[in-house]
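Yeah, one chain of the complex is gone here, protein chain that is, but the others are all in their spots.
Coming up: chain A.
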Amino acid sequence: MGIRFVLLVNKQGQTRLAQYFEHLSIDERRALEGEIVRKCLARNDQQNELAILEFIHLLVETMDRHFGNVCELDIMFHLEKVHFMLEEMVMNGCIVETSKTNILSPIQLMEKAS
């Protein structure tokens, strides 16, 4: 599995969004988020770190397009929307969609519908 979890953390190290692609108990998640740096570094051999970095950037750009210059509060107030974006982009720990239009269109449609 390529991507095992996505965490958004602010500069103070506080979690602002967490989506896991494999199950971990709350305790495990707490421990993991505490030791995140090491876990990040314990990558497997076939990971392209630079691509993952750019993927994170793509996520930010996508949020930017939706919220317009996204900030921490945007994510906090619209937690579910950021989750939906992520659900469109990553499935089963794999990157499945990288076109911002395709990522955002279902979210916009849902907003319209309700």
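Everything that follows uses one rule, which is that contacts are C-beta pairs under 8 Å (C-beta built on N, C-alpha and C of every residue); 3 or more make two chains touch, one makes a residue touch a chain; residues count from 1.
Convention: contacts and distances are computed from a predicted model.
Visitor: Of the candidate names "AP-4 complex subunit epsilon", "Lil3 protein", "phosphatidylinositol N-acetylglucosaminyltransferase" or "Protein YIF1", which one corresponds to the UniProt protein name of the undepicted chain?
Guide: "AP-4 complex subunit epsilon"
Visitor: Suppose we count only contacts with the excluded chain; which residues of chain A make the list?
Guide: 1, 14-15, 17-19, 23, 26, 29-30, 33, 38, 41, 46, 48-51, 53-55, 57-58, 71-74, 76-80, 83-84, 87, 91-92, 94-102, 106, 109-111, 113-114
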